[in-house]
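Let me begin by handing over the structure; questions about it come next.
Only one protein chain is missing from this complex, and each of the others stays in its spot.
Naming follows writing order (A, B and C), and every chain is counted from residue 1.
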């Protein structure tokens, strides 16, 4: 998705539990930074092979003062198989170091943040600008050069 | 491990639950075939990226009448995170088509078959000859050409 | 190389022969564009496996009106093995579609443009801004996200 429509403030995150952070994180707190959210499921092969390694790379390349990388566990299938207990071990084994929130249970098996952003599935990479506006949602595998360019373009704004 | 000692019959499998098979599988039933067992944990990154794809390839390349490929879920850490419910979804998502057994809980967090084979960790690739004798245990990543050669060498025996 | 010194206009290209272009190319002509130059040798393994595929990707991702991608064949060893005749076949076989210049023979086996830019070897990725100023020289393998970000940052200038 690339908006040609007027830009809108990104929907807030509905998170039932956070990992890798002492306090809950809100998008409001992150104004002034570009925010990159990797929406994933721990048992989604494309998330494991491409999406999460790319998010880790982004977190390693851009300074944390300028780009905030978050994970969002948007479970919409196999709910019993991907509980927070399993996610915690997954985060440990895959050495995921950025904050990760569990998307809050919603209606019809679709968690709340996933519904608010109208995500098509996982992995989805959400990009929010320094003003808090939703700028892009990429579903599936995204080219590394492309994503580097998109983030840098938003960093150069204002 | 490559045995220079006298060959011994491979220890039996202690499995609490099977997937992808209608009836439990015993090594006795597989006499006459080379048996390849991929011992893995669903949250072990090396198993996901190398061990299991290699086992799938082996199953695709050698005829099922000659080579039996089995998975063995040898959970020795994060037991609550890798339950059979989670494993079932994992098997589905990763399109694992060969029979997979859950290694039976044992002492000191080490499941019974893992202990009997004295596995060092996961992934471990166990190779058993047509007589049922344990011939090799490879811990970690194994070269594809090497593993193809080992299996073919055992197929050529007798 | 990342300049902390005052920026300087990038040295001109000394090219004895061009491929994939009807007329010779000068950096002056490219003012207003970000210019990415892949300095390579056709028999350099790192150029073949990483440098040139990355340059092809850059050319595919950024619009040609904004980013000019050039190849520069900077032969500093095995001169008899990497003649323009061999290079022509190499360009054809590897489907290199951007303009490629042969760096002009210089002193002590180092071609002229390579000497002017003080390149350490191949592959080297040279990045020039819209004003024609030299902004970066990367020797060896460069991360894709990083390079995408660098180019986009220069595109956002002015």
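Methods note: a residue touches a chain if its C-beta (ideal position, glycine included) is under 8 Å from a C-beta of that chain, and two chains touch if they have at least 3 such contacts.
Keep in mind that this is a model prediction, so the values were computed, not measured.
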| item | value |
| --- | --- |
| Omitted chain's touching partners, listed by label | B, C |
| Of C:48, C:116 or C:131, the one touching the omitted chain in the full complex | C:48 |
| Residue, one of B:15, B:58 or B:136, that touches the chain absent here | B:58 |
| Positions on subunit C contacted by the hidden chain, ascending | 43-45, 48-49, 77-78, 80-83, 85-86, 88-90, 92-94 |
| Residues from subunit B at the interface with the omitted partner, ascending | 54, 57-58, 61-62, 143-153, 155-157 |
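Throughout what follows, only the chains that are shown with their structure count from here on.
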| item | value |
| --- | --- |
| Pairwise touch network: line, ring, star, complete, or other | line |
| Distance between the centres, which are taken as Cα means, of subunit C and subunit B, whole angstrom | 50 |
| Residue numbers of subunit B (touch at least two other chains) | none |
